[in-house]
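Missing here: one protein chain of the complex. Every other protein chain is in place.
Here is chain A:
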Amino acid sequence: MAAELKKAIYPENATIGLPTQHRFDPYTLNGGTIVGVAGDNFAILAGDTRLSEGFMIHSRDTSKIYKLTEKTFLGTCGFQGDVLTLTRLLNARLTMYEFEHRKKMSSTAISQMLSTVLYYRRFFPYYTFNILAGIDTDGKGCIYSYDAVGNYEKHTYHASGTASSMLQPLLDNQVGYLNQEGVRRVPLTIDKARTLIKDVFISATERDMYTGDSLHIVTITSDGVTEDHFPLRRD
């Protein structure tokens, strides 16, 4: 009745004149993209450092990559409030594990734990899209990608976040050598992987407004970890 009345007086799609209901929306999207690539003896996790909300930029240098142990790093994007709470919770769980088992958690153990932690909130999820990167006990690099409620899979490469739908097909082609004819599948070296990731993020920055400012790359090998920053377009 009210709707018909509104249609008679106001133009299409007008929202004035109708009683509106306000609900608390618990989530917001803070944007950003992360990419993970694994090789025989390395794992690379890279993420842009822009934190945004709609057209507003909250920060140009907030990293999305969090250290869990010497050999395992977590990349998370989505809703920053849940990102912060999730990482705090994981750190507490890691400390407890170390006390009780008297050793640090392995990458495989952390990957399973993250899944259960996320599923525990199945009916009010952590709005986070995670990529876990690490070196397993055999020295091989591994990347695990997650959805918001804990489904996870081990991959050689994955992209998450606002530009993921642009980057994933690109990675399929260049890292997975998919959808190409007559191509030589050469295993990726660390340097080739890093160059590829930089190029991939430059492309993402051009087309996705939520991605940009700077790139934080973490390279994990059994010898140690190197981190670097690389500037991206700030528009």
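Descriptive notes on the structure:
One rule holds in what follows: a residue touches a chain if its C-beta (ideal position, glycine included) is under 8 Å from a C-beta of that chain, and two chains touch if they have at least 3 such contacts; residues count from 1.
Everything below uses one rule, namely that contacts and distances are computed from a predicted model.
Look at the chain that isn't drawn here: its UniProt entry, checked against "glutathione transferase", "Proteasome subunit alpha type", "Two-component response regulator ORR21 isoform X1" or "AP-4 complex subunit epsilon", names it "Proteasome subunit alpha type". Per the touch definition above, the residue from A:Phe24, A:Phe55, A:Phe99 or A:Phe124 contacting the chain not shown is A:Phe99.
Listed residues A:Leu89, A:Val117, A:Val149 or A:Met209: the one in touch with the omitted chain is A:Leu89. Think of the hidden chain as still there; on chain A it touches residues 88-89, 91-92, 95-96, 99.
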